[in-house]
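One protein chain is absent from this view; the other protein chains keep their places.
First chain written, first letter: the chains are A and B, and each begins at residue 1.
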Amino acid sequence: MSLTETSAFEIAAEVRAGRLRAVDVLDAHLANVAARESEIHAFNTVTADEARRSAEAVDAAVAAGRDPGPLAGVPIALKDNMCTRGVPTTCSSKILDGWKPPYDATVVELVANAGAVVVGKTNLDEFAMGSSTENSAFGPTFNPHDVTRVAGGSSGGSAAAVAARFASISLGSDTGGSIRQPAALCGVVGVKPTYGTVSRRGLVAFASSLDQIGPFSHDVRDSALLLEVISGHDPLDSTSIPQPSLQLLSELDRGVKGLRIGRITDLPGGSEPEVDERLSEAFDALAAAGATIVDVELPSMKFGLTAYYLVAPAEASSNLARYDGVRYGMRVEASDTNAMYMATRAAGFGDEVKRRIMLGTYALSAGYYDAYYGKALKVRRLISDDFARAYEKADVLVTPTSPIVAFPVGSKVDDPLSMYLCDVFTIPTNLAGHPAMSVPFGTGAHGLPVGVQVLAPTLGEAVMFRVAAELERGAR
Amino acid sequence: MSETFMIEGYELVCGLEVHVELATATKLFSASANRFGDEPNVHIDPVTLGLPGALPVLNRRAVELAMRIGLALNCTVQPCTFHRKNYFYPDMPKAYQISQYDQPLNIDGWLELPGGKRIGVERAHLEEDTGKSTHIGGSGGRIHGSDHSLIDFNRAGVPLVEIVGRPDITSPDEARQYVTELRQILVAIGASDAKMEEGSMRCDANVSVRKPGDPLGTRCEIKNVNSVRSLGRAIEYEARRQIALIESGEKIRQETRHWDENDGRTHTLRSKEDADDYRYFLEPDLVPLAPEKSWIDEVRASLPMLPRERRQRLSAATGAAADGEAVMVVVERGQDDYVLAVGEAGADVARALVHVKEAYAEQGSEPTVPAADLARLISMETSGALTATQAKTVLAEIVEAGGGDATAIAAAKGFEAMDTSELEAMVDDVIASNADAWAKYCGGEDKAMGALVGAIMKSSKGKADGKAVTALLQAKRGS
Partner (left out) sequence: MLVGSFFVSDHPSVRISADAVAKVARLARLDVTPDDIARLTSQLDGMLEHFADIDALDLADVEPMTQPYPLVNVMRDDVVAPSLDRDEVLAAAPAAEDGRFRVPPIIGLEG
């Protein structure tokens, strides 16, 4: 097996044992980057030199008898909205083009301390606002399975980097499905953990009460490994849950015997037929492995999109106000500070970001708060309550991740309905703060990957990973 | 003071909003230093600068100091939340201020003025300070006409408590008393150094006027008042301005006005008509704060005696009025414990109050003389062993040296009280050799007594007690 097809779990084990050199693993991945990055555009920045130094340090540590950690020598890609000290962090926006943070995000410190080797910063929809990575100031990311199609988004670059084996694993952020949807479209595993299990410190905020960092990988075990490393309490994030890191690797082989798997009977329709077929095969596989399939209802799920498109832009309008041309990032000079603000922000933000800032500002403004933002927060509660009732009957829920497979670049601007449906299965999880993950499960139209989503209640990652591992076995 | 303050038939209605910087080591939401007066931009961190990805974490000590303020102002400490107040300004790094909105930490208290009147405190909430802008070019550092501005973020994120007073103040003097009393409380409880001149205590005044019995008038908010003295001036100016407008048939516009120390006027800063839309919403990066009862009780128990109670204690011990000058200034300087210690060491405590007030409180210096040394001196003075003049000389020496044995110093100077017959003989001599002055004095010219007393003091080399001399002269004249 080639080094780029070796799992992160095995790479780390071999490197730690001194049987494999981190620099060789890195070189194999960089060779893939050299071969295909020009057609995929997964990265905003490739950090080959820094990566080489990290890999050499890992090898030196092993040679000196020290343990570099559970991700020893594993090449990792980071979504370009996570702060990396001295390395550009752009959020795929002109307004931050070239900005080098003076500090590392907590997750960046954690993966580095675990021995991982950062190969680059990946492309995204500007400030993570989008579902296709087409809203990047630096151009779209293309799907490694078919480079005429989108990789999904907003973490499209991180999904594509893993799918194209530019990196063994990667990190994305998920505000409304931004890890799970591109994972499904690129045929990899993607996990959105429980809100508060992974530190947001150093993650450039989109919507603070929804954002969560999570892993991409080829298999469920590698996501479990990476999530064990990045989860845990961070005293520098006030919303971080005070509990130790998740223990997941030990759950993977426990099977699903006796578990209750929820099937949502009032799931919004409109999925491609192949996607529905894969979903029913997934239920069959779980049933065959000893799980019980139970029916649940989530009547408020259909309002998720409205709640999301009020809450997320409202928070974003405030989070993105700091890009004012005073302390960092770009500035358009003008005769007074206010004119400088207006010109800088008009030139620095793309259309989608501006629309959401406008919407969010409006939803919070005097006279409209109650009608929009306030009401959305109440709908958020309804959705959360629906989930709570469903989880009385079921241990996890299973849905498609995306109703459709990867679509051609540029095609969906004129196909609003299927675009609308893109995030309808992922958004409610973020509103509730629950964990969910996408697992590749066969193919759909045009032989493109289909993902199945496993949803679990707050801090239900252990059972979620058990079910995901079973689905992975069932898909083989 | 008890009579109603009126200007041209109008009553003044005033409420003060006071911002105080808390005496913490670090900022409200991050760990860089909270320190005044350093080089610009040396206390900065990702949170202070509003860097992308930065997250706030609340400073426990700031919460505790805010609770001290609330409890000292008789507030209820309650569960509370933080909101974002969104507005753009270059010294506001995130373009929002984290503040408290509908659920502040402290509510419903009061402050009692020295004369006994209570001014209501609506709330005292936590929030973060802004950075500082310096305006370059143009005239005299003013914002208008400047060429550009420079921003220092050392102050950004410094913890503030905003104390919102109720509009119970009805005269400029009450406003001054309120701020003075508040300042003393803040210093006494260790919450802030509360220096208006350094900006660690800042005061905005909401001012309106009305005819007695009328409903409240339209108010204007006066900003940029940098001393207790200007506070009174600014309020009085603003009240007169409003009265003049009303009298000329014009309407008061609700607006924010700026006090200009140089011309002694207030100027329009911004009108409330283009009302700010701050788009308050709950800060999603922070969680609610609900201090446990045990913590509140602990903070309450740790509060020191407050100025008002200390003034009453000193008044009771000395017989001086609690809102009299001596008690006020000695307590303000925190020298009341020292006065009481001198009393406990055996001296007349009323005399101790006078000496401490004159030697220290009014000089703006701290007592260094051991209480026992001062007590010995006062005892010699009150027993007649030293004249008032001699006592003053010895005291000056002790204060200068930071202590000393009054008995020994008096002996070394040859100070001993003259006995009565010695003094009478000296008085007779002086009368004989100053016949003119004596004649004038006997003729009813009291001024002439000064020359006689002076001559006696001179011939006694200061040993004579002025009071005794005066009494003798009066007795000899027969009046």
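In this section, a contact is a pair of C-beta atoms (placed from the backbone, for glycine too) under 8 Å apart; a residue touches a chain by one contact, two chains touch by 3 or more.
Remember, predicted model here, so these are calculated numbers, not experimental data.
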{"item": "Displayed chains contacted by the hidden chain, counting the whole assembly", "value": "A, B"}
{"item": "Chain not shown: contacting residue from B:Val20, B:Leu49 or B:Ala205", "value": "B:Leu49"}
{"item": "Contact partner of the left-out chain, one of A:Ser209, A:Ser223 or A:Ser271", "value": "A:Ser209"}
{"item": "Listed residues B:Ile151, B:Val207 or B:Cys220, member touching the removed chain", "value": "B:Ile151"}
{"item": "Listed residues B:Phe36, B:Phe88, B:Trp110 or B:Tyr280, member touching the removed chain", "value": "B:Phe88"}
{"item": "Of A:Gly232, A:Gly329 or A:Gly474, the residue in touch with the unshown chain", "value": "A:Gly329"}
{"item": "Touching residues (missing chain, whole complex) on chain B", "value": "24-26, 31-33, 39-46, 49, 57-63, 88-90, 133-135, 143-144, 146-153, 270, 274, 276-277, 279, 282, 284, 286-292"}
{"item": "Interface with the unshown chain - residue positions in chain A", "value": "99-100, 102-103, 125, 130-132, 134-135, 153, 194-196, 209-210, 235, 238-239, 241-242, 302-303, 305-307, 309-310, 317, 321, 324-331, 333-343, 345-346, 349, 352, 354-359, 361-362, 365, 372, 374-382, 384, 412-413, 416-417, 419-420, 422-423, 431-433, 458"}
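We adopt the following convention: only the chains that are shown with their structure count from here on.
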{"item": "Whole-Å gap separating chain A and chain B, where each centre is the average of the chain's CA atoms", "value": "57"}
{"item": "Complex contacts: residues of chain B adjacent to chain A", "value": "46, 49-58, 84, 86, 88, 90, 93-96, 149, 151, 275, 277, 279-281, 284-287"}
{"item": "Partner chain B, residues of chain A touching it in the complex", "value": "82-83, 89, 91, 96, 99, 101-103, 105, 200-205, 207-209, 235-239, 314-315, 317-318, 321-322, 324, 326-328, 337-338, 341, 361, 364-366, 369, 373"}
